[in-house]
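Dumping the structure here so I can ask a few things about it.
In this view, the complex is presented without one of its protein chains, the others remaining in place.
Here the chain labels run A, B and C in written order, and each chain numbers its own residues starting at 1.
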Amino acid sequence: MNSIELISIIVFFLGLYGLLTNRNIVKTIVFASMMEVGIIMFWLSIGFTEGMVAPIVASMFEVDNYQVYISDPLPQALMITAIVIGISITAIKTIMFITLYRKFKTTDWDIAKIKSKEVSKEAIQKG
Amino acid sequence: MTTTIMSFWLFCNIFVLFQKKLLSMILWLFLSSIIASLGFLFLGSPDVAMAEATASAFVTIIFIVCFENFFGIKNLQNFIEEENSKTRENIFKKIILPAFVVLCTFALFMNFLPQAPQDTYLKNLYILRASTDVGGQNVVGAIYLGYRVYDTIFEALLLLIAVVAVVHLSHFDGVYKKDGKQSEVKNNAISLFTVRIVAPITVLFGIYLIANGAITAGGGFQGGLAVASFFICRFLIFDIYDIPIKKVNKLEDTIFVAVVIMASLMVFHGFFGEIPPNYLPIAQNIYLFIMNLLIGIKVACGFTILLYRYVAIERN
Amino acid sequence: MENLLHIISNIFIVVGTFFILIGVIAIFKFKDFFSRILSTSKIDTVGAITILSGLAIRHGISWFSAKTILLMILILIINPLKSHTLLRYAVISGHKNKKAKGNKEVAK
Partner (left out) sequence: MTNQYIENLLFYFVVSPVIIAVILYLSGANRFTRIVALLAQSTLFYFTLQNFLYVSHTNNVISSPVGGYYGFMGIVLVADMLSSMFIMLTAFIFLIATFYSFSANHSPLFWLLKFLWQASLIGIFLSGDFFNIFVLTEIATIVVTVLIMYERKNRNMYDGMIYLVISTIIVNFFVFGVGYLYRMTGTLDISLVSERVRYLYTSDLILPYALIMTFVGLKCALMPMYSWLPKAHGSKGAPSSVSAILSGLHIKSGLYLFLRFSDVFQNGGIDGSQIFLVLGIITALAGVIFAVSQTDIKLMLAYSTIAQVGLILVGLSIGDIDGYNYVGGLFHIANHAIFKACLFLGAGIISHYYHTRESTQIRGVFFEMPAISIAMILALLGIIGTPLFNGSISKYFLMSGTGWDTNIILNIVNLGTIIICIKFSAIFFGKKPNIRKKPLDIMSHGVILLLGVMCFLMGILGIQTINFLFGYSVYVNIAGYTEKAIIFFVSLMAGYVIYKAFLTKEGPAMKWIRTSEMGFRGMCFSMVAFFAFILIAVGFYN
């Protein structure tokens, strides 16, 4: 239970708090990507000791006790995947928000809900 | 040392929470992820630090380019929010109830934190056997190109779908307009001159990352992101949109098929098994280099198209 | 010879941090945006370069100092560009000084 892990849990819950309080769609996207960075920090803080070295063969020889002072390569490989997933999901959310804004002219979740119901009612009459 | 940096990162995230204006919130988010990528260096992972730095830069560019017309108006959102929540007593529903719920869940979370010690079963195996099994000095590169290449195929696939989704979900249908909207601020000579010097350096840095992804920190994704930043300079600063987007899209798909075929041929039929042992390290290095190169080009094409859609077509 | 290099590099680093200290003071001393930008950009560039050269001297002729020199060249190119673009877009987006705003109230 090192301090980095505690801080990443706090950031995760900060993002969650942000999701619950604001009604702005754009801010939801910002808080969702904040949660993702919190999780990436949590994964990399597994087994952390001060003065860790990257798992590259060249730098491994300088460290005497390779058990402790070499960082875990697996979470790093996974977190590169998580970061790329984070970017593409944020990109898709932004595009969907822009199309939503062009149609409903609002950035508020609840107003978008009301407007989307009106659109579906019109579709029924017209359809 | 790292805990001080991480606590500074925590404060930036707290500030993200309490911002009224949208632009300041986005900039605080960018600052917090830059500090996080600095923190990753102290946690001993240069690869993730590079990926996180370029990722947060791209996300911020996307946010600012797309939400431009929300910054200017005197916080339009708050106006809408006030209009709905006129009454004061609704402050309970808006702030106190969520705070109470999140605090309770946080307390529950901390109560059940697992105390089991860390088990380093896979970590030891990887550090000992990575450079012989897959070759290359960078164990992280060996993992995501050798042991878990099945994951990397799907991650490259995910980027391909993200481009397709962005094109399909946007308001404008798939028309690739040649010249997007010129940015209303004419770019003057000074920024054009300096970017002409800096941009080639970033491309060189990107190609360097792709080339020896297997030897030092770096690799396909980080290098691709760095190369893509050159094309983004062309859109944002030079306002030139002469890149043939349809061809780039086709290039990206063909390269993805090449990546999948390459991976399935080399690793899954035990191709490394048939190579005589003294030629094995050379074959492994060639394989890692080609995979890094393909993924790098694919990531660069993918993000160029993404940014083109935002800057040229979605902005107005 | 070894500790001579160390002494010189320590001097450089102390001078650099002193420059950055002045920059921080400048931020709080000047009230409006434009003078802040002017002071901080100049002092940041100078401070960073002195600290980096101090580090380069400490490591003598080695790959590390070559990288620091490349870094110094990049900072020399990018820092002026950064402050220039900030200033230019501030003017274009119509950011006025605090004093000017004061006159407007009077005019009203």
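Throughout what follows, contacts are C-beta pairs under 8 Å (C-beta built on N, C-alpha and C of every residue); 3 or more make two chains touch, one makes a residue touch a chain.
Please read these numbers as outputs of a predicted model, since none were measured by experiment.
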item	value
Visible chains that the absent chain touches, using the contact criterion stated earlier	A, B
Candidates B:101, B:192, B:240 or B:275 - the one touching the absent chain	B:101
Sole residue of B:201, B:215, B:233 or B:260 that reaches the chain not shown, by the stated touch rule	B:260
Where the missing chain touches subunit A, by residue	12, 16, 19-20, 23, 25, 28-29, 32, 35-36, 39, 42-43, 46-47, 74-75, 78, 81-82, 85, 88-89, 92-93, 96-97, 99-100, 103-104, 109-110, 112-113, 115-117, 119-120, 123-124, 127
Interface with the unshown chain - residue positions in subunit B	98, 101-102, 104-105, 108-109, 111-116, 118-123, 125-126, 129, 133, 146-151, 153-155, 157-158, 160-162, 164-165, 168-169, 173, 250, 253-254, 256-257, 260-261, 264, 267-270, 273
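As a convention for this text, only the chains that are shown with their structure count from here on.
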item	value
Whole-Å separation of chain centres (CA-atom averages), subunit B against subunit C	29
For subunit A paired with subunit C, centre-to-centre distance based on mean C-alpha positions, whole Å	33
Subunit A and subunit B: spacing of chain centres that average the CA atoms, whole Å	11
For subunit C, residues contacting two or more additional chains	none
Of subunit A, residues touching subunit B in the complex	1, 3-4, 7, 9-11, 13-18, 20-21, 23-24, 26-27, 29-31, 33-34, 37-38, 40-41, 44-48, 50, 52-58, 60, 66-67, 70-81, 83-92, 94-99, 102-103, 106-108, 110-111
Residue ranges of subunit C touching subunit B (in the complex, touch as defined)	74, 77-78, 80-81, 84-85, 88-89, 92
Touch list for subunit B against partner subunit A, complex	1-3, 6-7, 9-10, 13-14, 16-17, 22, 25-26, 29, 32-33, 36, 39-40, 42-48, 51-52, 55, 58-59, 62-63, 66-67, 70, 76-77, 80-81, 84, 94-95, 98-99, 101-102, 105-106, 109-110, 113, 115, 118, 120, 122-124, 126-127, 130-131, 137-140, 142-144, 148, 151-152, 155, 158-159, 161-162, 165-166, 169-171, 216-217, 219, 221-222, 299, 306, 309-310, 314
